[in-house]
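For this depiction, one protein chain was excluded, whereas all remaining protein chains were kept in their positions.
Read from first to last, the chains carry the letters A, B and C; within each, the first residue is number 1.
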Amino acid sequence: MSGFFDRLRSQRPKTTAQPGANASREIPDNLWVKCSRCHTAVFRKVFEEQFKVCDKCGYHHKLTAWERVSLLSDPDAFLEWDAGITPADPLQFGPDYQRKLEEDRQKTRLGDAVLSGRTLLANHPVALGVMDFAFRGGSMGSVVGEKITMLMERALSERLPTIVVTSSGGARMQEGIYSLMQMAKTSAARVRLQEAGLPYLVVLTDPTTAGVAASFAALGDVILAEPDAIIGFSGARVIEQTIRQKLPEGFQTSEFYLKHGFIDSVVPRKDLKSSLARLLGFLTRSGSVASVTE
Amino acid sequence: MSGFFDRLRSQRPKTTAQPGANASREIPDNLWVKCSRCHTAVFRKVFEEQFKVCDKCGYHHKLTAWERVSLLSDPDAFLEWDAGITPADPLQFGPDYQRKLEEDRQKTRLGDAVLSGRTLLANHPVALGVMDFAFRGGSMGSVVGEKITMLMERALSERLPTIVVTSSGGARMQEGIYSLMQMAKTSAARVRLQEAGLPYLVVLTDPTTAGVAASFAALGDVILAEPDAIIGFSGARVIEQTIRQKLPEGFQTSEFYLKHGFIDSVVPRKDLKSSLARLLGFLTRSGSVASVTE
Amino acid sequence: MTQRVLEVESPLLELEEKINELKIVNQTGKIDLSREIEALERKASQLKKSIYENLTPWEKVRLARHPERPTTLEYVNAMFTDFFELHGDRHYADDAAIVGGFARLDGQPVMVIGHQKGKETRENLFRNFGMPNPEGFRKAGRLMKLAASFHVPIVTFIDTPGAYPGIEAEERGQYEAIAQNIALMSSLPVPIIVTVIGEGGSGGALAIGMGDRVLMLEHSVYSVISPEGCASILWRDATRAEEAARALRITAQDLHRRGIIDAIVSEPPGGVHRAPHVVFGKLANIIAESIEELAALPSALLVERRYQKYRAMGEFVCAVENEERVPVAAGVG
Partner (left out) sequence: MTQRVLEVESPLLELEEKINELKIVNQTGKIDLSREIEALERKASQLKKSIYENLTPWEKVRLARHPERPTTLEYVNAMFTDFFELHGDRHYADDAAIVGGFARLDGQPVMVIGHQKGKETRENLFRNFGMPNPEGFRKAGRLMKLAASFHVPIVTFIDTPGAYPGIEAEERGQYEAIAQNIALMSSLPVPIIVTVIGEGGSGGALAIGMGDRVLMLEHSVYSVISPEGCASILWRDATRAEEAARALRITAQDLHRRGIIDAIVSEPPGGVHRAPHVVFGKLANIIAESIEELAALPSALLVERRYQKYRAMGEFVCAVENEERVPVAAGVG
């Protein structure tokens, strides 16, 4: 899988934002990247070969949605769905919000915080949704809710397994109650997959909290998490203010939730694709799911 | 409902053990009963009017199976089922065990630790099973397992709600693995009631532990408990020996399990019949259950 | 947290006090003030009407949190008969911040479930100010499943600042408990009627708030985040809550206009706590009628309609429908 960012570049040479752009900003020299946790400088090539996982401290830097797709998809297999669905400003929250949306559109080359489509993962046809934290903190408004729901409804009609990679601070405040209702909409769609006997796998990445954690992210048949991702409902700051004490070390991390019984397995990024492929192998042999050769 | 022991006497004048016999043994004067918890002497008539609940301290003395039937059944409504099922000694545990069975048969006038039948409870037709702690500590061997299973199977074929009042120290050791397998047998029968949409109500009385707690007793649609009953899986002595510390006050009581989320309501004996009737009213209106006038 | 007298109602209360004083004077018989009193009462009535018809969103937040506002158990006890409270999640605990049990509405069995706030400090501590822990949501989920097994309609009351933000709540999977309930409610084959009676606080509200009919009391609010929280996140200034309350569109009127809720239950001037029984009676009728109507539907249709109802929620721009494309060929906008 090494060189997957190269592949990504060649796949979308003109329109994609530079992969690793976020992490690289810190060091002007483009050959080096500085780990945002341990601050070690890493040779960019090595950094990308490790899928943005720090060689030194193991920190999993955030991936963009397209990088995530490249990590998980077989080459040239991804077909995007619903790219035309983009945010309105239903509450008329004002020009400030609109400007931020435009900034994030420029930055991420995404219409909103989720990218969805059909692809092959190690030859398994799947419906894949990936969130991008760089777009408004991965917050779920109407577009994220709609695209996740569409993803599942398409998976349903095409009898595909669904995989969603989450990264979100929660609901998008600027869409008010519409955001809240996306929790209902997406969860309801997820139940339909269950009723149809179709697998739904979730990968929690840093961070997955609040409204997204408390809806489709929590409802996977199997739930994987990347190491050291922050997961939970309430934000650490809110909890500290409420209980007026410091939070324990490691609170709300993947490992914390593994210990507390909410995550099936914490999987390092390098093993993520193979882990998902293995799970698909276990869950898609019944004939109820579209076959590999389809 | 007062005078129910009188009714019981008139109903079964020759063959029943004297109601209240257990509690009364302590005081020779038959007009008085001594509370086995607070040791207050209570006028027998009052004691019986209170269904063997101590006026002073509220302690719920154990009821015999027939007393329990009288407490819950409408007058003359009870038809016993499966009285002919009595214990074998499948492991040939020896004469000592056989002698104890015979003693308990004499003492309780029961074939084993459960009495089951069809009856009316406030005009609701129900399948009713009640356990008697006085028969080998209410332990579940093949007979208890078979009669509870028969009760449920009959309820299934007659589309009756099932009510079981438990009182048991657990499995009957002297029947070894057969006892253990009654947990599987009764639980499986309970699931059939669920699949058929038939209500199954449980009343936990003192004590309900180990193999009975961990099978049909835990599986009620609604689970009531009498006050201050001991409930749990492991015995207090075993736990103390394992962890080498004293158990907290109130450990494994009804109130403890109410607080910990395993009991729907703690109901004093005087309200038990009316509570069950109310629950039956909520659960039997769908037409899926035999109607009251059947 | 909240005061017994809101700013907005103080002119009214002052006027009412004055009228009472005049009435006492009047009763002495020395001067006849009847006409003046009558005039003042008319004025008070107009004032009342105008105050409560023109509350700002923030004033509604204050009113929705009013300590005298009836709580779930008051609705339950007034509107239903034969309430049989059931406890526990069968896993960890019984959470007093959510109450539930069987009851009868017009003689028909229902399962009622609601957030429960307290009226004074001790009760509020016991009820954790109506903020559930995961076991509260799981109790609600268990009771909803129980109701569904026996074809009993579900009636819920929403009144919570939100799910409790505590260490243990997080440890026991607050997010998971909420998600499971929402998923559950999306597919239960019995009618679900939801009423927001006070505060509809975010995921903690939605966790018992997905239904075939969602009603809101006239002065209740329902929001993805508290105005204070929104202000402190967006503008790093919690004192701008009033502004956030306006921006978030959290009033019953706003949400009804946008099709998020199905109906508004009007309150007497001054709020439901001034004449609760009027509201109890009206609400009981609406709920009973809704259940009757919904129970007549085949359960598959009921569930399908509920799905489509929530499926339609959301506002976005849709350039091309049902599109599927190769990113290389098309580029990405």
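Just so it is clear, a residue touches a chain if its C-beta (ideal position, glycine included) is under 8 Å from a C-beta of that chain, and two chains touch if they have at least 3 such contacts.
Small disclaimer: the values here were computed from a predicted structure and weren't measured.
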Shown chains touched by the chain that is not drawn here: A, B, C
Of A:Gly94, A:Gly197 or A:Gly250, the one touching the omitted chain in the full complex: A:Gly197
Of B:Cys38, B:Cys57 or B:Ala88, the one touching the omitted chain in the full complex: B:Ala88
Options B:Phe47, B:Phe78, B:Phe133 or B:Phe282, residue touching the unrepresented chain: B:Phe78
Given B:Phe51, B:Phe135 or B:Tyr178, the one touching the chain that is not displayed: B:Tyr178
Full-complex contact with the absent chain, from B:Thr149, B:Thr162, B:Ser254 or B:Thr284: B:Thr149
Residue ranges of subunit B at the interface with the undisplayed chain: 11-12, 14-16, 66, 76, 78-88, 90-91, 93-94, 109-111, 117-118, 141-143, 145-146, 149, 171, 173, 175-185, 187-192, 195, 209-211, 213-219, 231-235, 238-239, 242-243, 247-248, 251-252, 256-257, 260-262
For subunit A, the residues touching the chain missing from this view: 194, 197, 199, 221-222, 258-265, 275, 278-279, 281-283, 285-286, 288
On subunit C, residues whose C-beta touches the chain left out of the figure: 90-92, 138, 172-173, 176
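Basically, only the chains that are shown with their structure count from here on.
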Arrangement of touching chains [line / ring / star / complete / other]: line
Most distant chain from subunit A by Cα centroid: B
Distance between the centres, which are taken as Cα means, of subunit C and subunit A, whole angstrom: 33
Distance between chain centroids, defined by C-alpha means - subunit A, subunit B (Å): 54
Geometric centre distance via CA averages, subunit C-subunit B, whole Å: 43
Touching two or more other chains - residue numbers and ranges from subunit A: none
